[in-house]
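Just passing along the structure, written as structure tokens.
Here the complex is missing one protein chain, while the rest keep their positions.
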Amino acid sequence: MKTGAELANGHSVGAQMHNLVVRLYPTCRSITGDGVRATLNELQQLVPLEVHEVPSGTAAFDWTVPKEWNIRDAYVKDSTGRRVIDFRMSNLHVVGYSVPRRITMTLAELRPHLFSLPDHPDWIPYRTSYYQEDWGFCLSHNQLLSLQDGNYEVCIDSTLAAGSLTYGEAYLPGQRTDEVLISCHVCHPSLCNDNLSGIAVSAYLARHLAALPARRYSYRFLYLPGTIGAITWLSRHEEQLDRIRHGFVLTLVGDAAASTYKQSRRGDAEIDRAFEHVLRHSGKPYAIQKFEPLGYDERQFCSPGINLPVGCLMRSPHGKYPEYHSSADDLQHVRPEFLEDSWQKCVAAVELLEGNRRYRNLNPKCEPQLGRRGLFRAMGGQPEQAAFERSFLWVLNFSDSEHSLLDIAERARLPFSIVRRAADLLLEHGLLEEVRDQPTRSSD
Amino acid sequence: MKTGAELANGHSVGAQMHNLVVRLYPTCRSITGDGVRATLNELQQLVPLEVHEVPSGTAAFDWTVPKEWNIRDAYVKDSTGRRVIDFRMSNLHVVGYSVPRRITMTLAELRPHLFSLPDHPDWIPYRTSYYQEDWGFCLSHNQLLSLQDGNYEVCIDSTLAAGSLTYGEAYLPGQRTDEVLISCHVCHPSLCNDNLSGIAVSAYLARHLAALPARRYSYRFLYLPGTIGAITWLSRHEEQLDRIRHGFVLTLVGDAAASTYKQSRRGDAEIDRAFEHVLRHSGKPYAIQKFEPLGYDERQFCSPGINLPVGCLMRSPHGKYPEYHSSADDLQHVRPEFLEDSWQKCVAAVELLEGNRRYRNLNPKCEPQLGRRGLFRAMGGQPEQAAFERSFLWVLNFSDSEHSLLDIAERARLPFSIVRRAADLLLEHGLLEEVRDQPTRSSD
Partner (left out) sequence: MKTGAELANGHSVGAQMHNLVVRLYPTCRSITGDGVRATLNELQQLVPLEVHEVPSGTAAFDWTVPKEWNIRDAYVKDSTGRRVIDFRMSNLHVVGYSVPRRITMTLAELRPHLFSLPDHPDWIPYRTSYYQEDWGFCLSHNQLLSLQDGNYEVCIDSTLAAGSLTYGEAYLPGQRTDEVLISCHVCHPSLCNDNLSGIAVSAYLARHLAALPARRYSYRFLYLPGTIGAITWLSRHEEQLDRIRHGFVLTLVGDAAASTYKQSRRGDAEIDRAFEHVLRHSGKPYAIQKFEPLGYDERQFCSPGINLPVGCLMRSPHGKYPEYHSSADDLQHVRPEFLEDSWQKCVAAVELLEGNRRYRNLNPKCEPQLGRRGLFRAMGGQPEQAAFERSFLWVLNFSDSEHSLLDIAERARLPFSIVRRAADLLLEHGLLEEVRDQPTRSSD
């Protein structure tokens, strides 16, 4: 599948997405602050993104928008003045939301503020302390073991002060105001699968959809700080949530693992069935996960008082790969081909949503004579029948206003795209008529 | 199981059905014409059949009854005057509905009109061209390869002209006007499993039912040209279709394969459950197929605007045996014992439909005292309980107006016939009362 963008510059979508990950990798993001702004600024080159700022202290359901955190530098120097831990080498070295600090202390005093992963002694862990004012450093376990007793100079040159929470939103209007919501989080520093892969696939999916000549649905892309960003957005858009007919969260979509789709809380929503269909017909291994109230922002979208039909597309599931939340979730951990595979599955799922309609067979009593219309081989008696010819009969038999094309494709065990094509031809020949859904608010 | 017919002449039902296949085999049938009439005439010796003629040009839903086709002779002669392809040797040699033709042509000119099966070089394929005027010959691939260059004299001595479509219908009235529909197709020439096996089992099932002292349901047997015959019949009987409570198509019921029952479009109709029960308790391998809009006339009976509870009993499923639509589907391919096995399953399914009633336990609070009524061993304490005694308790416990005897048999994993017998005894002892279905139009 080639997009306009790809033809234009000769690079595959996968390569372009990986390039975007490379560009965004060095930035130190958190749930607030300039790292998020820089990230959204970069995305605006690709996607018609509006950037929103919500002041610290704003109430959002049970939560409050926190102070804004920014950081310029941070280090621990040994008694010789050498930086033994240096924020400039990796922004994972500082616990996210560490309060400003300048102090000299012994290793024993410093030790409770140091975090490492003994099971992966070369990796730097990723830690935050958003809602409890604290500070700390993360470092590899080997580095930790090499620290000598003595005095250390600690510097965290950060600010934690009234400011705002920043998020990005892109809206692609369609024939209907019914929306598909696509959300990813933008609050992690130099981690690639979690969350740069989601940002990249979301951005290039928006780019693909923006280039389409027509969209049945409107599309809303959200680039949110995790948890507090989703809660803030939801609390500010309560009155328009009933427009959201389908949605999914994108995260962990660049690693080598098989695709995993996590169902929405409803479990049988159209988006759930769409992704399951796409994965089943992908010809590759995949997994379907039932909804659980753990994971990413689907937790908020699927909270009981919101309960939107929002699933989550991943490869390695949340927390289930060793590199998760460590420096090993790096530029080698996500690959162009896996990003592209995830992107293609999103495109296929969206095409399914766009094309999944219900029809009424206008000739429901017995089969219509397809041969007369040139829709069927005229000469009978051969044992083979092509999948395409079978699709005509499946679509005609089950187009009783009740079954959608996805229902029919599932029942016939045929790919949606073939069933869709058969329906289009039958429609052209006047054998079907569309049964309109009740859209919540329709402009068509 | 012995029928009156069998006792009368000393032959098993299977042998009698195979004899009928032998008698009908030579006739050249098609969707119209004298072959169908000759076939129905033969069946009238066995079944009280009315023969109907529907004029060419009659509209039937989206279709039109075609011209009538008849054929006297057909051949291809080589330059020596020898018939190298001869309709008199096999009526499969001529493509069904071939238009009249007398012409001399080279092998190269003739070649596009010749059809063979390269994978089965000794078999003659079966082909038709009903709705596109054309002509052709079928022959074995070896015969095709043996043809020398040179001029050939082609003769198709057929007529294709206004006439009629012929079908047969037998009606066996019962206590109710609610009907069981049994349909088979009568349009194939010298092919045995497809369709003579279905004709034979249907005819002997009708014979069996006609000899019963009483029938709860009325039975309608149809002998129809495939597709157009079913469409024609349905279009002429729309107003009485709501009488059809159960139905099945009979086809491919004489070969050695295990029985396959294909469900009606509804999938959970009583006929579906009846055949599944019969096959499960048959002690032999079997398969259940979900409905798909491919196959035989169940396609029409189960079209969305008709949607009758009509399944299909087969052995080898449609198109899934190598001999399908070839000269190898011959008198050796169907055997008396397989015909008889299929017939017995139909008899058992019909007995189940006849006996499948719902009852109300008239003593629903705790068990009634069966021992006092002589229905139960009086001496307790033994570990064994016969299936029959268990049936009493199952029938009593679940005769709550909701569960049919089939429901109970399925839940108890007991054969329907045992449960039926227990219910009859309980009824005799005044412990049950029948809960009447709402018949569509009842005469009882």
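Going in written order, the chains are labelled A and B, and every chain counts its residues from 1.
Just so it is clear, contacts are C-beta pairs under 8 Å (C-beta built on N, C-alpha and C of every residue); 3 or more make two chains touch, one makes a residue touch a chain.
None of these values were measured; they are calculated from a predicted model.
Q: Among A:Tyr324, A:Tyr359 or A:Phe392, exactly one should touch the missing chain; which is it?
A: A:Tyr324
Q: Of the residues A:Gly81, A:Pro118, A:Pro213 or A:Pro304, which one touches the chain left out of the display?
A: Once the missing chain is taken into account, the touching residue is A:Pro304.
Q: Can you work out which residue in B:Pro336, B:Pro368 or B:Pro415 touches the chain that's missing from view?
A: B:Pro368
Q: Of A:Thr128, A:Ser158, A:Asn193 or A:Ser342, which sits in contact with the chain we cannot see?
A: Within the whole complex, the residue contacting the unshown chain is A:Thr128.
Q: Since one chain has been left out of the picture, which residues of chain B touch it in the full complex?
A: Counting over the whole complex, chain B touches the hidden chain at residues 361, 363-369, 371-372, 378-383, 385, 390, 393-394, 396-400, 411-412.
Q: Contacts of chain A with the missing chain: which residues?
A: Looking at chain A, the ones touching the missing chain are residues 60-63, 96, 125-132, 134, 227, 230-231, 234-235, 238, 265, 292-294, 299-300, 302-306, 319, 324-325.
Convention: only the chains that are shown with their structure count from here on.
Q: Could you state the distance in Å from the CA-based centre of chain A to that of chain B?
A: 54
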